[in-house]
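The complex appears here without one of its protein chains, the remainder shown in place.
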Amino acid sequence: MTEDKRMYGHADDLAQPNELKYVGHNVPLHDAVAKATGKIQYTGDMEFPGMLYVKILFSPLAHARIKKIDASAALALPGVVAVFTHANTPETLYNSQVWFAGQEARADERLFCDTVRFVGDRVAAVVATDKKTAAKAVSLIKVEYEVLPALFDPEEALTENAIEIHPGGSPFFEKEFGCGITSETFNKAELIVEDRVETPKIHHAAMETHVCIAIPDYSGKITIYTPCQILYSVRLVVAKVLRLPYNKVRILKTPMGGSFGGKQEVTIEPLAAFFAQATGKPVKIEYNRQESIISTRTRTRTIGYVRTAVDKNGKILAREVKAIVDTGAYTSNGSVVSMAMGKKIFRLYRIENQVFRVQAVHTNTPVAGAARGYGSPQIHAITEINLDHVANRLGLDPVEFRLRNLVHPYDQDLSGGPSLGNARIIDCVEEGAKLFRWQERRAQANGNGSGRFRRGVGMACATHSNGYFGAFQDFTTMTLRMLEDGSMILNSGIHELGCGTVTTMKQIIAEVIDINPDRIEAPEGDTETSPYDVGSQSSRVTHICGAGALKTAHKVKEIFQREAAKILGCEPEDVVMHAEIVWAKSKPEEKMTYGEMARAIQRKNRMEIIATETYQAADNPGSYGANFVEVEVDTLTGLVRVIDLLAVHDVGKAINPGFVKGQIYGGVQMGIGLALSEDLRIDPKNGKVKGDSFARYHLINAPDMPLVNVLLIEKGGDLGPFGAKSIGEIATCPTAPAVVNAVNQALGTNLTTLPLTPERILAALRE
Amino acid sequence: MELEFKVNDKAYSLEVDPESRLLDVLREELGLTGAKEGCGEGECGACTVIMDDLAVNSCLVLASQARGKEILTVEGLAANGELDRMQQAFIDNGAIQCGFCTPGMLMSAKALLLREPNPTEEEIRTALAGNLCRCTGYVNIVNAVKDAASAEETEGSV
Partner (left out) sequence: MMPEFQVSCPQSLAELGAEVSRLEGEVLFLSGGTDLILELRSGQRRADWLIDISQVPELQYIKVESRLNGLLKIGSGVTFTQLSSNALVWENAQCLAQAGKQMGSTQIRNRATLGGNIASASPAGDSLPALVALEAEVTVEGPGGARTLAVAEMLADTENALKARELVTEIAVPFAEPRVERRSAFVKIGSRTQVSIARLSLAAVVELENGIIRKLRLAVGALGKAPLRLENLERDWNGQPVRPEMAAELAQRLTETVDKAIPGRQSQAYKRQAVQALAYDIFAELFPEQGLSQGGGGNDRR
């Protein structure tokens, strides 16, 4: 273990930044030029000869049994190749979020079902020679429905006479876990503060809508081009639905036009694959924005009930958190996200007595699933809004209150999860408060409470994971080779989501081999040729895959030195590798390029410089973050202007600080949206999504985006490459509660239902 | 119907479907897939191109309305193989993540500099208000536009 720690860069032996040549530097995104010139081909830009196009008919009803589908008029239209419904597609039930073979998950989805369970559920599909014909044909399909009673409210789903959307009804998943003894502690508390906090269903809003292409070949193999997050998850579900062996399903990761969890689950790929298999032609499915909003995945709507007990010194004695998780009409990741949510509350504050209870329910609303943070933004909104309420009741500054309770480096997870590792949240809060001038600004904002425009200053903390260690198997396998010209290829199952994963891997390898990152190719995953990887999920990529790249690079370096030593006539440890030049320490005048050496090794040693290594995750430290924010509320219109925000993140080590900041800026944008404007707004009368277009679903746009400052805490200390920890998901977790807490300070309110729309703000002011 | 127009300095005479939008013709007839369809209703700006020096949503322009016009798409920004300053600034400032909004952002930014070579931050944000991005929080995009504008000023040309 000690050795490992040295190899992966422990805090104590972290190299100084100026000693690192590539790690810690802002190397540009590997495909930035292709993206800036419009040359990169996203899936929607790809065409294949003979390709067919799909238009899906979505249910206009929230809950109904399909009595009859008449597709004769559609089929009669020239150009229509096939119409698919529940009657002529596999009955196989599957779950869209399983990512490893043998994973247990409630399978309740079908390509097409004879019962529709939400507005946007799939009823039928037309496959045609062009998009226009497919669209026209869909409008000609006649469907007779028998309307069934529907439910939209997750709390109603838990009432005794609630309808059953799936057999057994809700909750379909229930769990309770915790530490210590809460009930007795509550009796001893000085103060107990309770809140009900609600977070909405939101749309991931990747600018690229959902799209994929499936291509059959003469051997029965189906190849799928898809901007996905987990190749092996797509393969699993497609193979199951099509009853194909895994090696007859090939998944290729295409350039990702944004995902944020929205393309993590397997939604349209099995449809395209089945249509391709059935028609023998390449098939493209491309959703429009409305279809992506209503018929793919959303963040879970979550209702939290929190009770926090404190003593008069502001020490948290006990806490109970109850969450109701609305996954919509199908199970999706309901149980996994429920658990992921709960685990976070044991990893941010030292709370000896704490219990988490969760119930996951079905409603006749769009299906929830993975969404940046995987439950973290929801649970942190619930608990961090409550903590400000506690601080207010105690008359204690929210920063001071948190500092009295936050976890310390290398604390244990009292619920039994993995060690928190070098948890630097206290540094985040202390240094952030200083940089933000928290006390001064908080006092100033608060003193200004009578006019139309009121200022408020708020903050919140959050934690997130670094992979699956402690919960599910987590490992990655990579093959790295040096070619005869000294260039390199990393072969792995990585997925570039636009965050810089490919470049990050290159930087890590470059640092070890001392080679220009541009001389390394790191293609994205292809299930036929890439080794296994768990996928771009659970904030694992830099921490786990990065460690895999580091381990593999060290192995390649070892092989290179061993083989070069034979050529140079020295010991392997005397082989110097510097800036793509190699020599023996004792003979600095005899220099060779890496390419010359690779050729010499091939010629004389009959060897290839290649290594395949598996890295097994062995830790899962917390990533931590704190946001400090100032807002101005217009008390007449209820509109909130976020003025500026400081995001402080404990990232261990930023492999590429520019990418890390990029994640934070985007996370903040998403978090402000969650706090203030984003909500699918399900119509309680009919289950229709009111926010089904960007005109009716407002993302934060450029004029409303505040100044964002970033402070990175880089203290290493865990097993990630060079000490790196995750940022992609944690980046969005503290933002929404920080904004809400700022608004509550500005107005002296206790607003707890997100988003804080102008209506909700004015209603609170009227009270 | 017949459509004569110029795209990226090249004259075209095409037979187009009257219902086709400018976006459809660029992507499907001319193979210029840089402009993207992110919403199809003029809200996200991913389809932005420059028509006679003005940024327009090509999903809200019928192809026939482009008759006689000069269209500039992202593919035309580096027509001679050399990156436009705006493209270089986007790359240098980390303004690109997933890249799907990038072509539209570039064209809105470019159109801004065509009419206002030295914009204020507020003008930049207004010019980009109709271009949505989910990755970057616009931070580095705004920085890139400032950077490109100051580079243009230094060199005294547009």
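So that you can tell them apart, the chains are marked A and B in the order they are listed, and the count of residues begins at 1 in each.
The rule we apply is simple: a contact is a pair of C-beta atoms (placed from the backbone, for glycine too) under 8 Å apart; a residue touches a chain by one contact, two chains touch by 3 or more.
Note that the structure is a prediction, hence the values are computed from the model and not measured.
A.B. asks: Taking the entire complex into account, which one of B:45, B:76, B:94 or B:137 touches the absent chain?
C.D. replies: B:45
A.B. asks: Pick out which of A:663, A:677 or A:726 touches the chain that's been left out of the picture.
C.D. replies: A:677
A.B. asks: Of the listed residues A:132, A:221 or A:599, which contacts the missing chain in the full complex?
C.D. replies: A:132
A.B. asks: Go through chain A and note every residue touching the omitted chain.
C.D. replies: Chain A touches the chain not shown through residues 132, 135-136, 138-139, 448, 450-453, 455, 632, 634, 636-639, 641, 677, 695, 698, 700-701, 703-704, 758-759, 762-763, 766.
A.B. asks: Residues of chain B in contact with the chain that isn't shown?
C.D. replies: Chain B touches the chain not shown through residues 1, 18-19, 21, 40-43, 45, 48, 54-57, 59-62, 64-65, 67-68, 108, 111-112, 126-127, 129-131.
Assume only the chains that are shown with their structure count from here on.
A.B. asks: Please work out the Cα centroid separation of chain A and chain B, and write it as a whole number of Å.
C.D. replies: Their C-alpha centroids are separated by 30 Å.
A.B. asks: For the complex, give me every residue of chain A touching chain B.
C.D. replies: Listed in rising order, the residues of chain A that touch chain B are 26, 28-29, 31-42, 44-45, 204-209, 255-260, 288-289, 497-500, 658-659, 661-662, 664-670, 693-695, 699-703, 705, 708.
A.B. asks: Which residues of chain B touch chain A in the complex?
C.D. replies: Residues of chain B touching chain A: 27, 32-41, 43-44, 46, 73-75, 77-78, 83, 87-88, 90-92, 94, 96-103, 106, 122, 124-126, 128-142.
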